[in-house]
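Only one protein chain is missing from this complex, and each of the others stays in its spot.
Each chain carries a letter (A and B) given by its place in the written order, and its residues are counted from 1.
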């Protein structure tokens, strides 16, 4: 049955779609592949609303037997996702910080631990939390445009990537590249990101969708059960670590973000972003 | 003294040889280097008999003061080893599965933990358990023929590589390459295997033996005691993990392999192999 959330005008039958305000999801039932498009202009920042919709959509797909894989991409030109929404971390209550951070954790736990095949089709820049989404997938394809960059640049903003961002990063690029990149808060242009192993391959923008579908088909050729157990074996240690320290991690975030020096850094950064416009 | 198992016709004196049905071992006493040749046609599959002979032979060499290093290679054209013998995992009793799995564990514990220098001269394809043998050595040389491939392709068969296969793989190629390769059940042609670090170098088939001997000489130039302690330091964590969970790992194997869905997958795979012939 068509989803109650289905917007008018989208095809019925083989392709089901449901959309919230921040993400658009289309499921191709013939292939079992869903596409989740981030559509929260101007920069797909990960607000509490975005994260909530992301998690609900992902959970819906996870529980849908017709869906075996998800492609993540952006509906906003030139940006994949700008990462965590700084307005959620600035001048808010302790309760708000806790709720927001729990939503960030939830997104990662669901995505990094997903039973589905997950492919990022990175069609724009992808700093911080945007990079985390890509890192948490099974495969990363990026548009070969060197103006698009990707990385965990938190240190540039005077903040620190949490340990599970770091663990995810180390699992992809290894300890040394992660140590250097995290300390410098590097944003790597696409060609450099590929050299470092941060993305798996580069394609021209017009080939991105086609390549993502081809990669997905390759991964879906494997029996689900064996692939899922293998994925879990590779990722369990890192997932378990956050699960074991989840409340502690929330408290750490709150006490860090509540510091006046950090609040000041974030306000300055937001001012700078406003002036850029 | 010549081994009681020594076959007639082999040279006495500087070279001692002993052979069982499945492996042929020759020890060159002047260099201290043994060669273990897998000779269990058609594909050197790791049957219970093969594993038992492999372990007995390896233990004999390990305890022989005249032996400091072992080169593993195949006496069967085009195949190094096809990996675990599926007939041992199909339609057998729980007791048989336990005995078989214990023998697989034993092989790996002895080989990965060997005090001798171990070099694989991979002169043919080497999927699954065959790949594990190569990964467990100190050095891997492969014939540069792109028709020969190597990898832990268990996922292709609908089964899951055990955690200690995975740990060994990660120690060689790193987390990211292992995650992708294991989930896809990839068999990497020789040139790709070298690019990924899965094998250390490629040589033409006619140079393989010569190169293996040269590499062995390089490793044997080091004082044994320091090299052995260093090797143990690098591998102990991963070896200890299986030792600590050995019975649990056997039970996991039995309950997994006893599932009707897995038995059906394996039967289908064996049918496919029979039709290929």
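Convention: a contact is a pair of C-beta atoms (placed from the backbone, for glycine too) under 8 Å apart; a residue touches a chain by one contact, two chains touch by 3 or more.
Note that the structure is predicted; figures quoted are calculated from it, not measured.
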Can you say which of A:33, A:182, A:202 or A:250 touches the chain missing from this structure? A:182
Residue among A:22, A:37, A:140 or A:166 touching the omitted chain: A:166
Given the full complex, what residues of chain B touch the hidden partner chain? 138-139, 170-174, 197, 200, 218-219, 222-223, 225-227, 229-231, 233-235
If you put the missing chain back, which residues of chain A would it touch? 154-161, 163, 166, 174-176, 178-180, 182-185, 261, 265
